[in-house]
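All protein chains but one are shown in place.
Showing chain A:
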Amino acid sequence: MALFDLRLQEVHNQLKKKELSVGDLVDASYSRIAATDASIQAFLTLNEEGARAAAAEFDGALTAGGELGLLFGLPAGIKDNIVTEGLLTTCASQFLRNYDPIYSATVVKKLKSAQTVTIGKLNMDEFAMGGSNENSSFYPTRNPWNTDYVPGGSSGGSAASVAAGQVYFSLGSDTGGSIRQPAAYCGIVGLKPTYGLVSRYGLVAFASSLDQIGPLTKNVEDSAYVLQAIAGYDANDSTSANVDIPDYVSALTGDVKGLRIGVPKEYLGQGIDPKVKEAVIAALKQFESLGATWEEVSLPHTEYAVATYYLLASSEASSNLARFDGVRYGVRAENPDNLLELYRKSRSQGFGSEVKRRIMLGTYALSSGYYDAYYLKAQKVRTLIKQDFDNVFKDFDLIIGPTAPTPAFRIGEQVGDPLTMYLNDICTIPVSLAGIPAISVPCGFADGLPIGLQIIGKAFDERTVLRAAHAFEQHTEHHKQRPQL
């Protein structure tokens, strides 16, 4: 069994008994990267020197004895839109190709105090805009299950690196599905926490009212452990939720008896691949056999969610990305005649076409004369979409459906057609607009490509989401499958 397939508790015990060192874990990570990343292209920057130094320090602590946290020594990958002091953070954009952050994100500091080892920075769609990793301005990440296929996105590098066994776990960010959809495409577990549960401080902002950081892991138990380490109020994030953080791991009881599951008919209707639907129905029957009940429900505004999302997220992006002006950081265009030209040329040379397209859409939606028709309208529809969930959650504990309407698609297949690409997020976007938690867990395969099951919960009820996901996982083998690389 590969080292990273050992359960977290088992790795921990071996470290404590000194049968394993942090140096061994870090070696395993870099040798796997050396063997596989030429074809997967999950990493943008490696932190080999820093990781080796951390390993030496941690192994010293091991020798000295004392209490170890459960994440101690685990090799982690960090999505490249999460700032890491002293380690390049590019957002997969040419604009930030030399950006050397002067501080670390709160989640990075939290992982540091949990004593994980940062292996490197993971590839993504530029500024997290995209669902395939084809919008990385450096190179596209490939799906470990079939390298002709996309890994999903925007956290494609985060998902592919875990699926390929390059790191023990990774962090990603999710704005409209960017953790869940790549987790589904790569056959791993991806959790988007409730908006506000995990600090966004140091996450390069795309759409501030939607962005949320979360873990990508091989199983649900690891997801609970990592969430425990990164959740919590942060005064540096003005939208951080000041709530008590429960114990997530103790929620994993294996018991789902009496859980009431709503299954939105809109998530299994038109546009859903029959094999995806079949896998979701099989999963629901599994829940039934474990003592949960399920019935069809309706989220009637689902069909409006993608349009709502693209107007709101692009509007927020057009405002957030105004900071990239070539004055204080980033790549400045050469020899501008004046300040205005400096802005225009730096931005035009630094941003890729999807980023420009969204800035254009957002600027238009916010511009004089169109604000009410597009932006305000979308904000009102967001209320209706959120109410859909509130209504279902009056009678149900969880909502379950597919994570994505299809398995991964071929690289290049949807590049010329942004609208089709956007529709891949039809099942994840409504959840993001409502700000509620959801996890994607492996629930089958179609033609050798993984399928993800999405389990959606009430705001701040990650415990029930994790409990159901874990119980399902205990009775299936999908998450134990590994790609041949």
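Criterion: a residue touches a chain if its C-beta (ideal position, glycine included) is under 8 Å from a C-beta of that chain, and two chains touch if they have at least 3 such contacts; residues count from 1.
Here, contacts and distances are computed from a predicted model.
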Practice task
If you had to name the missing chain as UniProt does, which of "Putative aldouronate transport system substrate-binding protein", "Aspartyl/glutamyl-tRNA(Asn/Gln) amidotransferase subunit C", "Cation:proton antiporter regulatory subunit" or "Aminotransferase V" would it be?
Solution key: "Aspartyl/glutamyl-tRNA(Asn/Gln) amidotransferase subunit C"
Problem - Candidates A:Ser238, A:Gln270 or A:Ser289 - the one touching the absent chain - result: A:Ser238
Practice task
Would you mind spotting which of A:Ile40, A:Ala313, A:Ile359 or A:Ile400 touches the chain that isn't drawn?
Solution key: A:Ile359
Handout entry: Candidates A:Gly77, A:Pro151 or A:Gly326 - the one touching the absent chain
Key = A:Gly326
Completion exercise
Among the options A:Glu10, A:Glu57 or A:Asp100, the absent chain makes contact with A:Asp100
Completion exercise
Hidden partner sits against chain A at residues 98-100, 102-103, 195-196, 209, 235, 238-239, 241, 301, 303-304, 306-308, 310-311, 318, 322, 325-332, 336-345, 347-348, 351, 353, 356-357, 359-361, 363-364, 367, 373-374, 376-384, 386, 418-419, 433-435, 459
